[in-house]
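Would you mind keeping the following structure in view while I ask a few things?
Removed from the display is one protein chain of the complex; every other protein chain stays in position.
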Amino acid sequence: MSALGGASFNLVVALLIAPLFEGVMRKLKAVIHSRKGPPITQPYLDLLKLLGKEDIQSGGGAVFRMAPVAVLGAMLLAAMLTPMGGKPPLGMAGDTIVWIYVISLAAVMIVLGAFASGNPFAYEGASREMMMVLSVEPIVIASVVTAGVKAGTLSLGGIIDWQLTHGPTMSMAFAGIAFFLALQANLGRLPFDIVEAESEIVEGPFIEYSGPRLALYKMAFYIRQIVFSFFLVSIFVPWPMVKVYPLAVLISLAKVLVVLLVTGLIECVNPRLRIDQSMNYMSRVLFVALAGLVFAAIGV
Amino acid sequence: MDKISPELIHTLSLLMILTSFAAVEARNLRHATIAYLGQALLICGLLVAYSVQNSALLYWAATALVTKAILVPWFLWRATAGAEQETKPLISFGVSAVLLVGLLAAMYKFTHMHAGLFVDPESSIAVVAETNLAVAFTVFVLGLYAILTRRDAIKTVIGLCLLENGVHLSLVSLAPGIRETALAGIATEVVVTVYLLLYIIGGIREKFGSTDTFKLSELHW
Amino acid sequence: MASVSPEQLLLSAFGLFTVGALVSIGGRSWRRTGYTSVAFAAAASVALWILAAGTIVRGETHTRAYLGLGAIGASLTFRIDRLSSVFLLVVPFIGLAALLYSVEYMNHVHRNASARRYYPFALLMLASITGVITTSNLLYFFVFWELMTLTSWALVWFDREDETKVRAAWQYFVATHVAAACMLVAILVIYTRSGSFAFADVSSTVGAMLRTSPALVHVVIALFVIGFATKAGMFPLGGWLPQAYPAAPSPASAAFAGSMTKLGIYGIVRVLFEFFRVQELTTVWGGIIATLGALSIFVGTLTALREDDAKRVLSYHIIGQIGYMLLGVGTAAFFLRSVPALAAVALIAGLYHVVNHACYKSLLFLNVGAAEYQTGTRDLNKMGGLGALMPTTMAAAIIASLSIAGIPPFSGFVSKWLIYQSTIQGGLRVPLFLVFGLVAMFISLVTLASFMKLIGAMFLGKLSTAGKTVTGDVPISMRIPQLVLSAACVLLGVAPILPLLLLYKVAQDVLGSTFVSGYAALFGSNPSGITLRLGNEIVGAWNPAYALAALAICALLAYAISRSAHAPARETASWYGGEEYADDVVRFRAHGFVLPFKQAFAKVYPSVRLPKIQTIGFMQKVLNLDTWLYGPIVNAGSRLTDGLSRTHSGIPHVYMLWQVIGIAVVFAVLFILLK
Partner (left out) sequence: MPKEVVSIFPALIVIVPAAAALLIFVLGRFTGWLRETLAILGTAGALGLSLAAGYSCLQGEVLTSFSRQFYLDSLSALMVVLASAIGFLATVYSLKYMRHEVQEGGLPHTTTSRRLTAFYGWLMLFIATMLWACLSNNIIMLYVAVEASTIASGLLVAFYWDKRALEAGYKYLMLLTVGITFSLFGCVLVYATGASILHSGAKGLLLSDLRSVAGQFPTTTVALASAFLIVGFGTKAGVAPFHPWLPDAHAEAPTPVSALLSGVMLKVAVYALVRTVSMFFPGFAPVAMFLLALGVFTLVIGDLMALAQDDLKRMLAYSSVSQIGYIIMGFGIGTQPGIYAGLFHMLNHALAKALLFLAAGSVVYGTGVRRISQLGGLAKKMPVTSFCFFVGALAVSGVPPFNGFQSKLALFVAGAHAADWWAVVIGIAASLITLLVLAKAARSVFWGPLPDSIEQSHVREAPLTVTVSMVILAVLCLAIGLYPRAVYAPLKAAAAVVQTIANSQTVAEHGDPLYAKLQSPAGPTR
């Protein structure tokens, strides 16, 4: 399959299927909360509604206006770099490090947009967003480097190939667990939805955004969920790999669904942590990731 | 070349020790000046005594008479006008006397053991040179002693003169037979230095009210 | 330019700088002197660029000997090779940009000072930097080095009325001269062993030296490294840097950051790869330099996070960024013999970072200078919202910030990416390098946080009181350097092929015969990007062209989505939870940005005033040279001096006693010696 086709496929998955997962998770939460909950299609409806709403601009300025576009753009690019049931379609354009930094480009734009809005709540949110990046990214980096060390390459395709040929290893298991433990924070889910913290700083960075720009942010948020989940399942749990492409995609989607359901479950049963508690937790998870790296270095 | 008279020279040079000691220890500065005058005359006599061997030394003797025996004592006499009593020295008479005897003995021992270092033992001057050098060193060290232990500025000037006399005595005993020695001796008279020092000491007496050098410690560190 | 020899080009550049300096001494008006200096510097820069370009094509050039010092057998010889040509390309570029920027900046900010205390020194500094880069004689290397220190020192103390700045200049002076003394000792040791100051003779001596006195060789390298690392600002020797650089006028700080600091790296590369390229030496010292580099990255950047003075933030980041370069160079030295291809990648990464850092750090200093020009303050807590008034400056600052933070597709990302790759590949062989790689990647995010704060506090949000008087962007002559430098940042990021081709040739020269891989075998044959290979395996890929194209499509798509429903737009005030507050009251201060994180990492660098964590406290004790090294030495010195002083009581007898005792002692000693 050509790179272009793969990329387009990923784009489509990201744009069209990501909200579906969100819908499923909302439903799941509602079930656990003993509520009826919205229909699975509710996220689509939300997005469509927002796109038509009035765009209230309090911050003004180019940075404020362009930030959501850039965030969604970066997320879509990340989606194209992420393997969704096979090789990453844009593998020749970037490896895992590029992937990490494209994700952080999105974070950068969120922070800049928040600054540009000039709202103190947004500043606080931006500050928290930055701290989340600072505490979570090391775990991501450590896990990815573990994979790189095992495979001898940092290219996503190379890592997946290595995983498929060599089977599960201790160090990769550790790295995968660490990545999974950090996933909750990466997805901005409870107990780590510290950045938005609606009840506290009223959506933080997004407080001044409304209408279509908020829709872009929501979209990016949904896409981030599936990008991280796909990354997790294809790097750390690529088995079973079937040669038939559509089947492989379906298997991946199923794995992603499982991952997201687990995170949803966790979200339901935990209250929000403070930012320092969160950093504390992350530093412990980091030890798990580093343990994986040490195992990788000694060849286990 | 005539023979020099060792007895005469011995006598003269040993007398120099006594005069030096007197010059250092006399509490009255004018008495010290007179003691120094006596020593200067002794040096002149020594030079004359040596001149049987080297007539050029007579010129030196003449110069020394003018500078050492006339000018320097005169300057000192003038400088001590009105303040004849010396500032109390660091080390008193009794100790000084003991030290002096020890010093003289040590110098004797040293020069008699190591005279060969300085003069040819076979030469005619060797006999007197041993004693003379001992005396010269003693006078030199006495001069240093005066400089180091006397607080009075004028006494240190006298000490300086003693230093010079010691050097001159050793110069004449080491190389009495050479004409240039006389030239060297004449050239190294410190009379101008003494004059200048006394001039400055006069200024010091005027500004500080005394010639106690221990008061000269405003400039330090 | 076939008719002009490289030698003539170099000499004419020196001549132009010197004449320019002389002419500008006579200058009275800031503006006219400034433009004259720019003209001279531009002419000299063109000469140097032609020279550098020719060198890249043809290879190295040697010149005749000048200014022989008969007594010690040294003479001024130049050798321009590809390594120097990299620096020859960058330094005049930065220097010229800073000078052009100075014209209006100095005229406005330092109107009351004299132009004579600025331009001559700036031009002479550029000349001496050129000398350092091109000379091939250790002695003259040292001379140019000292000249560079002196002239830059004159710029640091430009503002001599301000006591803190004078103290900073003083600290700079002392630190760099201690370093220079170390270098001088090293040079002398080499000289006595090789009998010559020529670069060429040094490397030939090392073998013999290593056989006869291996410890001495290590001492020599250590002294060199101290000398260079101090200048570069490596932790823990760079404590002077965050004091001194902010004290200079902003364009001068930009020139320092972009040119002078980099010469420390140049020196280390020269010393390690040319003089001491013996396996056991490069391995040991490569390891040491890489370790110190990683430490520098860690400490420098985390400390920068706590600063609120814009120029001090930038200065601490120099320490951090120097760490990246040292990490690259150290890794290269470590793997010089064992894995030449990896060494090449690491070296290229280090040098690439040198070039990038020169561009973006100078640009950042110019940005901050522009803000200072307009508002009169550098305190991030007092600034805000300047972006709306100064769009060019803000755009440049954002580009520079994203570059330094290593965000694709800007320049810093490529070099950092190469550094990550090489450390991780190194980590496959020696796991220690994995730690360095992790530190490098993690700290890159801290850098990001720090610059988010800078951008947010300076340009975004509501206009602060300090910015109320600002009417527009800075004058055009101050905007042009910023635009040019930001263009360079973008270009170096999106078209890595250009610098890589050049640096690949440099690496070929520097690594010599051990390194045989072709360009395509290392970086792939695709001109639009890099496919990094070591051995036969692809270890990483970064193709800015593809990625940018994809990003552009995605962003367009996103934009299209946002406009798909033609939603109406409306402007309104910010929402403060329903209450009306003055902006300045509810303003979020820069100091508060990522505050809990800062507290977690407080005290990494000496002299932080925040609660500390125990283990880091110990590290701080060890690394704070003031408390256990300089302090005691100074105390002991002053006690000794005190004691000595007391012996000079002023009483003449004491002194005469010394003379008399002196006689006795001298006689006794001589007597014993002669027996």
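Every chain is named by a letter (A, B and C) in the order it is written, and numbering of its residues begins at 1.
Quick note on the criterion: contacts are C-beta pairs under 8 Å (C-beta built on N, C-alpha and C of every residue); 3 or more make two chains touch, one makes a residue touch a chain.
As the structure is a computational prediction, the values presented were derived from the model and not from experiment.
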Touching partners, among the displayed chains, of the absent chain: B, C
Option from C:S152, C:S194, C:T230 or C:T282 whose C-beta touches the chain left out: C:S194
Sole contact to the chain not displayed, among C:V46, C:L150 or C:L463: C:L150
Identified contact with the non-displayed chain, of C:G512, C:G535 or C:G662: C:G662
Subunit B, residues in touch with the chain not shown (by the definition above): 114, 117-120, 140, 144, 147, 153, 156, 160, 163-164, 167, 170-171, 174-175, 178-181, 183-184, 187-188, 190, 192-193, 196-197, 199-201, 203-204, 207-208, 213, 216, 218-219, 221
Those residues of subunit C which, in the complete complex, touch the missing chain: 65, 67-75, 139, 142-143, 146-147, 150, 157, 160-161, 163, 166, 169-170, 173-174, 177-178, 181, 184-185, 188-189, 191-192, 194-196, 198, 201, 637-638, 640-642, 644-645, 648, 652, 654-656, 658-659, 662-663, 666-667, 669-671, 673-675
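In this text, only the chains that are shown with their structure count from here on.
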Rounded Å distance, subunit B centre to subunit C centre (Cα mean): 71
Chain centre separation (subunit A, subunit B; CA means) in Å: 103
Mean-CA-position distance for subunit C and subunit A (Å): 36
Residues on subunit C engaged by subunit A in the complex (per definition of touch): 385, 387-388, 391, 394, 398, 402, 405-408, 413, 417, 420-421, 424, 427-428, 431, 434, 437-438, 441-442, 445-446, 448-449, 452, 455-456, 460-462, 526, 529, 531, 537-543, 546-547, 550-552, 554-559, 561-565, 567-577, 586-588, 592-597, 600
Subunit B residues within the subunit C interface of the complex: 90, 144, 147-149, 151, 156, 213-214, 216-221
Sites on subunit A touched by subunit C in the complex: 7, 11, 48, 51-63, 68-70, 72-77, 80, 90-95, 97-98, 100-102, 104-105, 108, 111-112, 115-121, 123-124, 126-127, 130-131, 133-135, 137-138, 141-142, 145, 148-149, 152-155, 158, 202, 207-208, 211-213, 215-216, 219, 275-276, 279, 293-294, 297-298
